[in-house]
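To keep things clear, I will list the structure first and then write my remarks on it.
Only one protein chain is missing from this complex, and each of the others stays in its spot.
Here is chain A:
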C-alpha cells in the first residue's frame, strides 16, 4: 500500500464538492443538497469499511462495531482516534472528536461592524454552511456501519469548533 495522495488535494476536493452541490446543483434546496452529499459519503464509507475489515472476524455486537469505527477506522481516515465515546446503552452513541481534521481550517466570519441586528441571521447562515460540510463524514459513518450490518442514522453537532460530535442512532 505505497501510493499516497496530497492532503491539500483531498481538502480542496471536499470543499469544492460541498460548494458545488450547495450553490450550483441544488441552489435553493439545501435539504436535497444535504441528502446528495450524505449519499456520496454513504458509498465511500461502505467501500472503506470493506477494505479496513478485510482480515478481521465478524463483530460480536453493536458496541464492538462502534469501537472499531472509533479506533481503527478513524485512525485510517484521520490519523487519530475518536477522543470520547458515550452511549445510553439503548442504541444511541455519541462519538466526539476534539480536533476534527476537516474542520481545523474552517473559521467563522467575524461579527459585522454594522448593526447588531444583522448578527443573528448571519450567524445562522454561517452555521448552515458549516453543517453542510458535515454531511459527508456523517454519510461515511452510516455507510461503514450499514456494511457491518448495523442500520443507523447519523447526525453531527458543532456547538464548539474545532471539536465535533457525531450522534449515531441504531435502528432497532
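We adopt the following convention: a residue touches a chain if its C-beta (ideal position, glycine included) is under 8 Å from a C-beta of that chain, and two chains touch if they have at least 3 such contacts; residues count from 1.
In the analysis below, contacts and distances are computed from a predicted model.
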item: Chain not displayed: protein name in its UniProt record ("Paraoxonase", "Calcineurin B homologous protein 3", "Protein YIPF" or "Trafficking protein particle complex subunit"); value: "Trafficking protein particle complex subunit"
item: Residue among A:81, A:130 or A:146 that touches the chain left out of view; value: A:130
item: Touching the absent chain when the full complex is considered, from A:8, A:28, A:60 or A:88; value: A:8
item: Touching residue (missing chain; options A:27, A:108 or A:153); value: A:108
item: Positions on chain A where the hidden chain makes contact; value: 8, 11-12, 14-15, 18-19, 105-110, 126, 129-130, 133
